[in-house]
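Every protein chain but one is kept in place in this view of the complex.
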């Protein structure tokens, strides 16, 4: 196989790692029934803070930890406002998205353009030298390996374990989970904070590895969080599918970079936004089956065509946890 | 009696929220090793320290108020029109386009400016209609549709500035070639604020106020926003009302973009929306989506923006401090409102 392609694939896996973390974090939060719109701001803030801490202390692990803690704190605000105070989750999340972004730019000012430490590459002894596979999977930094682990872990946890079943339950029908002994609001707090910590790791993963450094408004991170949110929907609240979406997104970004030289007239900023309209398109595909006009139009079609189209739409369609965004009160 | 006392508790909680936001922002400044009082003083001086400064505040106020006005319509319809940023940008692009086409024609300058406004409104509506279409016929949440279109609008601006509309010689981030002065909105002598843009802004919010407060349109829109299914069953054409809300908001956003081009920058620049779309969303949240207080709160936010422009020069602080304060303010008000309701429920 072509080495450039192999390195490309390895690069895609690595550059998708933060998005995998963010999308799975959000998936866990939304599975529990809470919408957290603050992702974009949280990633920017944790990218800045993680970088600042790593530069100051020279310790990348500390940078990652600070990211996780800040991410958890932001999520805690969302949880407190929506679960305890019953304010609009969308409003609080959106304000936090803006506030965290501005905080990142304001506090990050002194760290602009500094060169800092990076996550070291940790080729896995033995495995790293397998042809092709070694390059693709086993010559990454710690967090990229963890992103692989996270996908499997999150999937198994949600769909195969006892607490995972309950997690599905509190997002689906909190009243039924409550009579089965769940402390719904406490669990929602916990999952929101855990998910927030995962999202908070995404920031330092950028500033310490994928897009190392902090460059303020031109860091190229603004927008990633919204992509992660869209991937949560696209993934149908399934970590496996969300991760696939993340890899697809990273692939598109990579494609933009590769195509750049052959399209000299197109400013780089234009190619960078290409994934966003594509994201809309994928959301369109998974959502169009829910639109009312589709049912009406289908009803007017001949039977075979109607059934065929309905089957395709149903296969693509994703539907959110039934209690997503709905506060729980035991009457 | 009950009403009066609840109004006072409301006020108390709002004051508490403001205090909370100030404390938070001060802490952030301490973290950045800056003197908060000094910063606040600079913001005040920088916004209302002179008639010139205050006229600059008004310059920012008009597009912000226009964006807020439009957003009040979409909020009433229960829609999160995050795409407002892109709608402002497209308004600016369309205005620039119209002016570029007409600037060398023999039409009177006033007419060209009027066409510029109309084109801006059209551009905003066009961009809003994409989001509306995705939402209504594709089931794509307007938050994601809007965000996507925002990014596309930004890319479009940059492509235009560096491509077809680049300055003679080489394109640069400073934007397109400025228009001749005859095509600028006439201003008060010595100030940067134009009476015309003030009129557009004030007339805009008055229209929205009347529309939402007393008409069938406003009531039906509210019904659609509160319970779309029930509104539909009652016979309200919900699809048309959602279209109307998006288009109206796009129109106002487009006008804001037109004001940015005609009255402020006189050309197209990369960040032509100045973030007034998102800021308008914050204003709308702060006034609980009711038009009554839109104008004063928007003025306050505009003052914060203008007042913090000097911070990088005077105190070596990033001017996003105003964003921090604005965000903290809205967050604190939301939280305090939640606390107040929780206490009331307890009783």
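Letters A and B name the chains as they come in the text, with residue numbers starting at 1 for each one.
The rule is short, and it goes like this: a contact is a pair of C-beta atoms (placed from the backbone, for glycine too) under 8 Å apart; a residue touches a chain by one contact, two chains touch by 3 or more.
Just so it is clear, contacts and distances are computed from a predicted model.
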| item | value |
| --- | --- |
| Options "3-isopropylmalate dehydratase small subunit", "Putative Se/S carrier protein-like domain-containing protein", "CBO0543 family protein" or "ATP-binding cassette domain-containing protein": UniProt name of the undisplayed chain | "ATP-binding cassette domain-containing protein" |
| Touch with the omitted chain, as defined above, among B:220, B:266 or B:340 | B:220 |
| Which of A:6, A:90, A:128 or A:175 contacts the chain that the document leaves out | A:175 |
| Residue touching the undisplayed chain, where the options are A:76, A:122, A:212 or A:310 | A:310 |
| Interface residues of subunit B (partner: the chain not displayed) | 214-217, 219-220, 222-223, 226-227, 229-237 |
| Sites on subunit A contacted by the missing partner chain, in the whole complex | 160-163, 165-166, 168-169, 172-173, 175-182, 295-296, 299-300, 303, 306, 310, 314, 322, 330-331 |
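By our rule, only the chains that are shown with their structure count from here on.
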| item | value |
| --- | --- |
| In the complex with subunit A, residue positions of subunit B that touch it | 28, 31-32, 80, 82, 134, 136-141, 143-145, 147-149, 151-152, 154-155, 158-159, 162-163, 278, 281-282, 285, 316-318, 320-321, 323-324, 327-328, 330-331, 334-335, 337-339, 341-342 |
| In the complex with subunit B, residue positions of subunit A that touch it | 37, 77, 80-81, 84-88, 90-92, 94-96, 98-99, 101-103, 105-110, 223, 226, 229-230, 233, 265-267, 269-270, 272-273, 276-277, 279-280, 283-284, 287-291, 293 |
